[in-house]
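A single protein chain has been omitted from the complex, and every remaining protein chain is retained in its original position.
Showing chain A:
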Amino acid sequence: MKELDLLKKDWQKTQSQFKEVSENEIYSMIHKKSSSVVKWILIVSIIEFVVLNGIGLFLSDDFTKKFTELHPYLNIFEKVNYLIVLGFIYLFYRNYKSISVVDSSKRLIEAILNTRKIVNIYIIWNIAIGSFFGVFGAIDGFTAAYSKNNSLKAHIEPVTMAISVAVSLLIIIPIIWVFYKLVYGWLLRNLSKNYEELKKINLEN
């Protein structure tokens, strides 16, 4: 087939017409997956911050008003918490920036481990904060409930209160934990898979 032979000749002459891909571009190609996971961690954390606080703004009903009146220092604490969460978001951003420019799998492994560590600290922090506010909420709630049912006995036994609060925490903590595991666990799992692959490659080095 003479057309095919003509094509073959031409095919071999077009070698130099491709845009050359540089080594740096190749590096970033093989690391793209991890950087996209880290990018998602950043995006999800921002969405979470906006959505959860957005809900908080809409829910400022009587209970929350009374709650802040009862515990004015908690209000300040909440503001501090905002700053801390923003700090985490900044750390996620820095992770993302650093992972997009890494040029070796060793440094990528470090970046992945670092990201995982920060996400885990972030989850623990959120559980701690949730429990902290939960304790105050539970105490207020139970005080109100007890005094309604038993108007004579406004004062509750400390033991009863302690047990009630402990039970509420046993409910609150798993809920928060499951929430964060669902939101970030999936992303972290993808990142871990990548990490295992990278480790294999580095071990055989």
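Simple rule for what comes next: a residue touches a chain if its C-beta (ideal position, glycine included) is under 8 Å from a C-beta of that chain, and two chains touch if they have at least 3 such contacts; residues count from 1.
In this section, contacts and distances are computed from a predicted model.
**Q** Considering only the chain that is not displayed, what protein name does its UniProt record carry among "RNA polymerase sigma-70 factor (ECF subfamily)", "Glutathione import ATP-binding protein GsiA", "Phosphate-specific transport system accessory protein PhoU" or "Aldehyde dehydrogenase family protein"?
**A** UniProt lists the chain that is not shown as "RNA polymerase sigma-70 factor (ECF subfamily)".
**Q** Given that one chain is not shown, which residue among A:Ile26, A:Leu52 or A:Ala144 touches it?
**A** A:Ile26
**Q** Please give every residue of chain A in contact with the chain that is not shown.
**A** Those residues of chain A that touch the unshown chain are 1, 3-4, 6-8, 10-15, 17-18, 20-23, 26-27, 29-30, 32-33, 104-105, 197, 200-202, 204-205.
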